[in-house]
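Here the complex is missing one protein chain, while the rest keep their positions.
Letters A and B mark the chains in the order given here, with residues in each chain numbered from 1 onward.
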Amino acid sequence: MYGGLRGIELAGILLVALAGFILPHLLPGYFLYTGNMLLTYAILAIGLDLLLGRTGQFAFAHIAFFGIGIYGTALLESRVGIPFVLAMPIAACIAGAIGFLIGFPAARLKAVYLALATYAFAECAQWVFRTWDPVTGGPDGLRFPPPVIFGYQTGTDRSAFPVVAIILALVLAATLYLTKSKLGRHMCAIRDSEHVAAVSGIDVRRVKVIAFTVSAVFAGIAGGTYTLFQSFINADVLGAAQLVTVLTMIVIGGSGSIIGVLFGVVVIGLLPEVLRAMPQSLLVWQEFVYGAILVAAIVFMPQGLWGLVKPRLEARRAPKPARVAEAIRTQPKVSL
Amino acid sequence: MFLQAVLSGIVMGCVYALIALSLVLIYKSTDVVNFAAGEFVMIAGYAGLFLLDWFHLNYAVMVVLAIVLVAVFGALFERTALNRIIGFKYNAEAALVPMVVATIGLSFVLKGVVRVIPSTEEVLRLPPLFGGPPVFLGDLVLQRQDIGIVVVAVLVMVALSLGFNFTATGKALRATSQNPRAAALIGIPVRRMRMLAWGLASALAGISGILLSPKLLMTPDMGSVVMLGIAASIIGGFTSLVGCVVGGIVLGVVQNLVGIFLSPQAIAVTPFFIIMLVLVVRPNGLFGEAMRLKKV
Partner (left out) sequence: MSRNKIAGCIIGGLVALAASTGARAEPGVTDNEILIGMFGPLSGPLIAYGIDPVAASKMMYEEANKKGGVHGRKIRLIVEDDKCNPNDIVSVVKKFVTVDQVFMLHGGSCTGAVSAAADYINREKVPYAMLNAAGDNAVFPPTRYVFGSFQGTQRTYAAAFATFAAQQLKAKRAAVIVHDDEYGKANAAMAKATFEKLGVTVATIERIPPNISDVTAPLLKIREAKPDVILSGAYPAPAVLIAQKYAEFGMTAIPLLQSAQGIPTPSVFAKNVANPDALQNFYYTWAFNDIGDAAVRTKYISLFKAYNDNREPGPFMMSGIPSAVAVIAALEAAGRDLTREGFVASMEKLNVKDDFMPGPIEFGPKRRDAARTMVIIKYDGKSQKVMPGTYTWDGVEAN
């Protein structure tokens, strides 16, 4: 791992976990529900960012894996009787396995074609969720009981919030570990130029397939957390609209960086709630305003919010020449 | 029954082809997929309907006005919004994701604007250009508007193909997408070409709107037909104009056959399944050029 976990990153992770324990005692259920949804979307968005922002693969199948995670966890718990602590990882692995399988053909596709093929896969998955009556309940959807984790009963927003926060903290740690590893460097290399990466000796196809798999696993985990505080799922919430939401969270926040993605999750996640508070006669303008904000944001900040903030932060933190020399001298040797 | 399914499939195929033509036109000229293409079609339909209902214009005048309105809007959108995203990088591929988000945002904006108008709550219908009783070929039925759609689709395809291959402007448009930097160096006004491409494609979407609204019925969500247009263009090859029509017809016919021999329930998933299949097995579709390897 290059560089290890910086102090600030560790602090961030601990903060998330801590907030998970403190906030339920301070806030009413509605805010905790919103918080739970934001945390779940954060896991989703970080997973997609690994694929999109870090490896440069414009793949939009993510929601399908989210759905597999939700249905998988719910079915394993209610039909097979497996407890949540096992059901969620198993469901995430199933999602990962399917991600692995589509990774191979996907690795051969570029840019727009990849986007369209993976989007088509997501639509097919939604259709399967909607029509596979015996397993998914078809259009009627699935009701599932609240999971119990080693005797701790979840199901309400208050009880689920700490668990979801801890899962997010773990996901953040895993992501940081991944991005600072050699694999993470390879992913960035592929994003910046596939051609050069291949010529430099990186097994491009292998890295891409791994990226697809890991991204799918994260989406599966997000699906598992969804079952902690919701009690019902049907295909309606697993479609193009949700895909667009996750995509815009990444793009508006700043793809390729965890902080940027988390920014985006909060902003885009809260935007509909803010818009809904408009006076009643203006409610019908919500869609228009949302779209206008999206277009304006992307036109004026193509690098996202974090892309706007980061250069200013870095300018302030610019190291003095002596420290640069010191850093170069003490850097561990890097092998290709 | 089989023949009727095929015939209706051909007609629907040309519906998809018209939308695909607009998509491919933009893609061939600017390397961008316009996910708001369906909404352009929708806007043209509604603009036409309101021009007829509120101002009582002559149908022909309405058609021209609606097309011009949408074309101008498209060109303006390109010039103000999309141009800034690409900026001076000239490289559309790097800006793919922001472009996608921008066109998706545009589709929300257009849908939102239409939905604000109270009368759009109901399903509406633009009177067809070619009205009158249906035409009978033995047992088979065909609406006059359907014939119009097929004829226009083929005509547009021919016109665009000829334009792209044999006129200076057409070649300039192709150059702009293949290598914008080189095109600029030769003296092609890249930004103006892009605006022209969007204006043309929007005008084409406008024509589609006028022709298709009577058939598809107008709701603010009718833009979702864009996915079928995308499927059609993928089957035919994303850079081929002829492919749009052929691909559209293939898609339309296959959908109907699936509906008859499998179940109408499977109709919804057929275009997506086909997109996946084609892109995995033969990404260039039936007539498309091979993906060019972009330089580092």
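To be clear about the criterion, a residue touches a chain if its C-beta (ideal position, glycine included) is under 8 Å from a C-beta of that chain, and two chains touch if they have at least 3 such contacts.
Not measured: the values here are computed from a predicted model.
Residue B:Gly9 is the one among B:Gly9, B:Gly48, B:Gly105 or B:Gly248 that touches the chain missing from this view. Contact with the chain not shown here comes from a single listed residue; of B:Ala60, B:Val123 or B:Ala168, that residue is B:Val123. Taking the complete complex into account, A:Tyr30 is the one of A:Tyr30, A:Phe104 or A:Tyr152 that touches the chain left out. For subunit B, the list of residues touching the undisplayed chain reads 1, 4-5, 8-9, 12, 15, 115, 118, 121-125, 127, 134, 141, 143, 216-217, 219-221, 224-225, 228, 252, 255-260, 263-265, 267-268. Taking the complete complex into account, residues 26-31, 33-34, 37, 130-131, 138-141, 143, 156-157, 230-232, 234, 236-237, 272-274, 276-277, 279-280, 283-287 of subunit A touch the chain not shown.
Just so it is clear, only the chains that are shown with their structure count from here on.
Subunit B has its Cα centroid 32 Å from the Cα centroid of subunit A.
Of all residues in subunit B, only 27, 33, 80-81, 84-85, 87, 93, 95-98, 100-102, 104-113, 115-116, 227, 230-231, 234, 238, 265, 268-269, 271-273, 275-276, 279-280, 283, 291, 293, 296 touch subunit A in the complex they form.
Residues 52, 58, 105, 108-113, 115-117, 120-121, 123-124, 127, 131, 193, 195-196, 244, 247-248, 251-252, 255, 284-295, 298-300, 302 of subunit A are the ones touching subunit B in the complex.
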